[in-house]
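Note that one protein chain of the assembly has been removed; the remaining protein chains are unaltered in position.
So, subunit A:
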Amino acid sequence: MNRRKKGLLFILVAIMVLSFALTGCGKNKSDKKAGGNKEGGTLTIALSSTPKNLDPVKYTGVYEGNIIRSIGDTLVFYDKELKEVIPGLATEWEISKDLKEYKFTLRDDVYFQKGKYQDGRKMTAEDVKYSLERSEKESAMGRLRMLDHVEVVSDNEIIAYLKEPNAAFLTVLTDSGNIIVPKEEVEGWGDEFGLHLVGTGSYAFKEWRKDDCVILEKNEKYWGSKPNLDQVVFKFISDTNMRANALRTGEIDVATDLQGESIEAIKKDEKLEIREKPGMKVSFVSMNLKNGPTKDKKVREAILSAIDVDALVKGLYSWDEAERAYLPLPPGSWGYDKSIEELVPKYDPAKAKKLLAEAGYPNGGFELNIYITDDPMRVKMATIIQSDLKENLNIDLKINTAEWGTFSDVASKGKADLYGMSWAWYPDPDFFLYQMFHSAQIGSLGNGQGFENAKVDELLNRAVSETGNQEERAKLYQEALKIIAEEYPRLDYSNEKVIYGMNKKVKDFVLFGDNQIFINHPEFNVYKEK
């Protein structure tokens, strides 16, 4: 028996030693490297999801995009306020009158990071052509679907020809799916390129410990301002409270996507701070415009008038994590127009009842199905709306929760009376309004409600094809927004803020409304105080 016990103990210890030898993630030992005040150290950022693929054409999640962004650069970036497009790998650009040709002048001091198939050679115009055309052909998300082809004009000039006029092309180029990558590496690694990404960014890919972290290291040959940190570690911690805890213990320096009580805990800690910014995100409940009682505009107006949105937002975001929304576009977008908020029905139960009676339901008495994901916040939202509708209109709201796969299937196929979700994308209104209100998008999740309006279609088309001028485009979007608001297609209830917890030693870290993470951006360069 004793011998057996010893044997068991031996096996146990052997397994543990072996597994630990396989290494894990965390702080790097070279944390206290000397140098300038800003130089050195490891910045550990906790993301809320686990990346699957870092190939720019294959990535699908924001968190993946955020890692890619440090490894590679795009031709242009958005400025930190998300108002203007600024130079990246391209120093300047010219757009043809018909919005179909974009000519870029490229930097000539850009080098790739070293990889297995090239030793850190110079980036050329051919690489830009290769990368953009690859994105057009292979991007799972169709990120460059408007691109026809790219022509190399000279060593440092290219022209991108579009299939159709598109004023949102520069915005699309800022996506980390469109970083410039070396052909040798892509072809050399084949399917595994996503595990060995090489780009021109300020931090180079070093190691990926699956489900645990991705480690990047400083790229000494970076073309822009020299990266300050020795290493950047993206660590994956899916639980909000645990991200906050890891921040409090000092295991990480930045905790992204914070919610709820964890925010309070961080505020109380002297070494830490909470940083927040209005987000590029709208949460909403869409109503079925094709079938069921909500097909009737009066019913929709009645529903909107019966929901106390201010109380809803207060009830949902106890830690002030969001602002009340009115329109299907976040106020941070340059297309937003505050005056249209007026068109959204105000909370007025008496009027709601009257409207419902006019629509032929004097005593309510019908049932509606709402579909949401099993996210507790959505469940809470649906429950509050359920009680508002019951109390004010005698409508029975049946709450159906499902995980994402089922939810997206039901919602996009127009099978739900109501469905609740969020939408976040680039600051260009095209990525909100076209995706969610253009009739061409019916059948995809964006326009699962089936919004169809010829005038809106026309305005949305004109906004990307008629002019590249941001102000003029904004006007077209505002006009479309007005028509949309008057149709009462859905309840836009909140704009969630981007909330990060941070160790106060982290300096120069800028939050982006669209939840992008830049460690080294033309306008700032993150460092860690000693």
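Convention: contacts are C-beta pairs under 8 Å (C-beta built on N, C-alpha and C of every residue); 3 or more make two chains touch, one makes a residue touch a chain; residues count from 1.
We adopt the following convention: contacts and distances are computed from a predicted model.
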Between "2-oxoacid:ferredoxin oxidoreductase, gamma subunit", "ATP-binding cassette domain-containing protein", "ABC transporter permease" or "Deoxyribose-phosphate aldolase", choose the name on the UniProt record of the chain that's been left out. "ABC transporter permease"
From the listed residues A:Asp108, A:Glu187 or A:Asp211, report the one that touches the chain absent from this view. A:Asp211
Which of A:Asp98, A:Asp119, A:Glu164 or A:Asp239 contacts the chain that the document leaves out: A:Asp239
Of A:Asp409, A:Glu452, A:Glu487 or A:Asp508, the one touching the omitted chain in the full complex: A:Asp409
In terms of residues, what is the contact footprint of the unshown chain on subunit A? 12, 15-27, 50, 52-53, 58, 60-61, 140-142, 191-192, 194-195, 209-213, 235-239, 241-242, 245-246, 248-249, 251, 403-410, 412, 421, 423, 425, 431, 435, 441, 443-446
